[in-house]
Structure formats: C-alpha cells, structure tokens
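All protein chains but one are shown at their positions in the complex.
The block that comes next holds subunit A.
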Amino acid sequence: MASQSTTVSQPSLPVIFTTKTPYPIPAQKFMVPASWRRYQLSQLINKALDLPQVVPFDFIVRGEILRGNLAEWARERGEETVELEYIESVMPPRKMAALPHEDWTSSISCQVPGRFLTSSYDGAVRIFDYSQKLLCTAPIHTACTTSVCAVPSTTERASDGLLLATSSHDLTARLTRVGFPDSPSEKEEITQLASLHLHTAPLSSIDVDPSGTKLLTASWDTLLGIFDTTIPSVDEVAPDPLPARQKKRRRVEMTEVPKKVPLAVLRSHTARVSQARWREGGKGAVSVGFDSAVRVWDVEREICAHTVSASEKPFLALALLSAGEVGGGGVLAASADRAVTLYDLRAESVRAASATFAHMGGVPSSLATGSKETQFVSGGYDGVVRLWDVRSAGKEMASFKVWEGKGEGKVLSVDWREDVVGIAGEGGVEVWRITEQGS
C-alpha cells in the first residue's frame, strides 16, 4: 500500500465506505488510487480497523459486486464519487462429494442433519449420509417423485426413523416412514403410511411446516392442498367408483395405504403451481405458478392474502429470504425468462419487485436460501449454480458448474443448509461447500 501511495502520477478517486457488517469504519471520504482492486480495498479496511484476524471483504457498487479495479468501474459509469458497500467475502465454493444416481434426480433435501434425501425420476427416494454412503432406497412412487422433505418428528425418538413426505407425478403425495436398523446387517424398514389424495394432475412440490404437523402440496392442476401429518387408520376417500379394468389391476400392484383427504384446498392460481413453501413460523404459505403470480396464503383462513402479479413470467421455483434487515422476508421467484426476481411482500403496491437477478446462461430452475439472510443460490438449466447476494443484483458473488465434463446437465433442485449446498439434477447429485472466511 505504501508503494502504491508513493506513485504520485496515479489518479485517485474519492471513495465512501458503508457497511452493515459488524466492522464499520467512520463515514468519510477516502482518496483511493483508481487502480485498486478488491484485494487492496479489503486490506485498507482491515488496516483501518486494525482487526486481529484478517477478514476479507467484497465491495458492492450500485448493486453490483466490484470485479476489476475502480478505474474501470468509474470509466463505465462516469461517476466522480464512488460509494462502496463492503460485505464479508465468500470463499470460492468447493466441491465436496458426488452422489451418483442412475436416473435424473428431481430434488434434494439437506434439512435433516447428516443426511441427504434425494428423489429420483425412477420414483425412489434415496437417503445418503455425509460420508456419501447410501443408507436406504425407498421405492415409494411408481412415477417420478418430484420432491421430498423430511417431516420433523414431534417425538424425540431416534428409533422412529425418518418420516418422509414425497410428491409425485402419479397424482399423489405420500407419507413414508423409514426406520433405520440398529445394526447395519438388518434391512431398513420402509412403511408407507398414507397417500394424500387431492390432485388430478402431477404434483410439483411438497413442503412441511417447521412444526412438522402440516404439509403443503402444489400441483399442476392449479390447486394447493394442506394436509396434516397424522396417519389415518382407514381410507378417508370414498372407494373409487371407476370400474376400469386396467386401473384396478395397476392399483392392486401398489401397496394399499390409507388415503388421506386435505384439511384445506387453496385455489386461486389459474395455471400450474410450480412450488409452494411455508413461511417462517408456519403461519402462512407462499406459492408461485405458471400464471406469473406470487401468492401469499393465509392458511388458517384458507384465503389468498396477497398476490403479486408479474407480466409474462412463468415462475419455476421459489425461495424465501429470512426476515432480516436486508432481505426483509422477501420472496425470490425464478422465472422462465431467465431471471430471479425478489418480491418484497411488505410492499402493498403493485411494484413489489425490488430486484431482478438476470441469468444470462439459462433458465433458473431452482432456488435455495441458507442461513445467511442476504444470500441465496440458484441452479439453472445450463448446469451452473450461482451464489447471489441480494445487494448485488448485477453480478453473482460466485458461480460454479456442476457435473463438469459430462456435457450439459440441468440442475433441477438445490438445497442449502449451513455451509452445505446440495445440487440435484440430470447428472445426479453433487454436494458443495460454501464458507465465509471469517466463520
């Protein structure tokens, strides 16, 4: 830095630093050489604060993360004073493991500690542990299983195993209990508990609320169903009056499980619902669909509380930002026009879209938020997973390509828990690690 400052001929730019991190520096104008890059700026902050341990920072200028030097940025924008917001930097994501699958995997869930749940197009749900060992293969559905989630158990008994909720193209969602044996020699116990009957078209997603008592299903038939997780003893659905021969035979093949009916049906969408998720606390739900609408549901009153209607944006996926200071509990929705849009649900106005994250590569098909309230990952059909910060809408923080060397593999699902990002798609499942330097 000292050598930089001695070169007098170099032009310098006035810079103002702001931050929301716990490392603030006094708001004043710094004259900074225009050739400085992120590294020098980060060093400057560290020196100014005299931190005991070096914390790398990233710098955001006008909603775009700073790559290259300040002079390039100032030349492109033609501005005099540069306002830099600095955030803690993210290390480049590292690939941790690859979990091979024979068929395409449609979804992954990392929410169970130490486990990866994957659902595949062959209808099976597979459970891996963190040592990449396949614990269990549960052939639950005869058609593609579109999503899987683990119902948090209300009773704290490990011997109960996992209660899985799956949704499928065979028009049903199922509750399945997988009991893990005590000794590895025994076979795991897979019990199909209930089949959730409402939809007349393939289901696109299922989600369980944090308390583990309610399930939310979304389907192509524009409906959302709310089910509880209690296991019925008898069929709640009237026996099928259809005497079709081949239907009967096919149903006989499947294991007979009690059929459940929904607690409530939410109908407001006019086209396929692509994903639905519970909001924090389980009081409400958010769904997105092909009718370019983001709907916020009041589940208790079974009404649509708020609707954000976009124009010609068939939404494919949904993620909820935690209600922090920056994200504000917004909804991220990925649409087929290659953009992820952040909708601020607090805004009552029509213009609720607060930021748009353009994916030039391909259609973003899946979104996931982690523990960081301002960051999310998006996976696209171009096989690239991007890490975004909501403050930097112009450029992603980091991006990496999965299934390197296997051609074009679509990412169909991402999930993020703590520093583990699970990516499922055409080429199987990959697990990556995203860490911050400071933590």
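In the analysis below, a residue touches a chain if its C-beta (ideal position, glycine included) is under 8 Å from a C-beta of that chain, and two chains touch if they have at least 3 such contacts; residues count from 1.
Convention: contacts and distances are computed from a predicted model.
**Student:** Looking at what's absent rather than what's present, what does UniProt name the missing chain, "General transcription and DNA repair factor IIH subunit TFB4", "4532_t:CDS:1", "NUC169 domain-containing protein" or "Plastid-encoded RNA polymerase subunit alpha"?
**Tutor:** Going by its UniProt entry, the chain not pictured is "NUC169 domain-containing protein".
**Student:** If the hidden chain were put back, which of A:13, A:144 or A:377 would touch it?
**Tutor:** In the full complex, the listed residue that touches the missing chain is A:144.
**Student:** Check the options A:169, A:277 or A:391 and report the residue that touches the missing chain.
**Tutor:** A:169
**Student:** Of the residues listed, A:74, A:134, A:201 or A:265, which one is in contact with the missing chain?
**Tutor:** A:201
**Student:** Thinking of the whole complex, not just what is shown, which of A:212, A:258, A:314 or A:394 touches the missing chain?
**Tutor:** Per the contact definition at the top, the residue touching the missing chain is A:314.
**Student:** Footprint of the hidden chain on subunit A, which residues?
**Tutor:** Interface with the chain not displayed, on the subunit A side: 104, 106, 121, 143-144, 169-171, 200-202, 220-221, 240, 242, 244-247, 271-272, 290, 312, 314, 316, 336-338, 362-363, 365, 381, 408, 410, 412.
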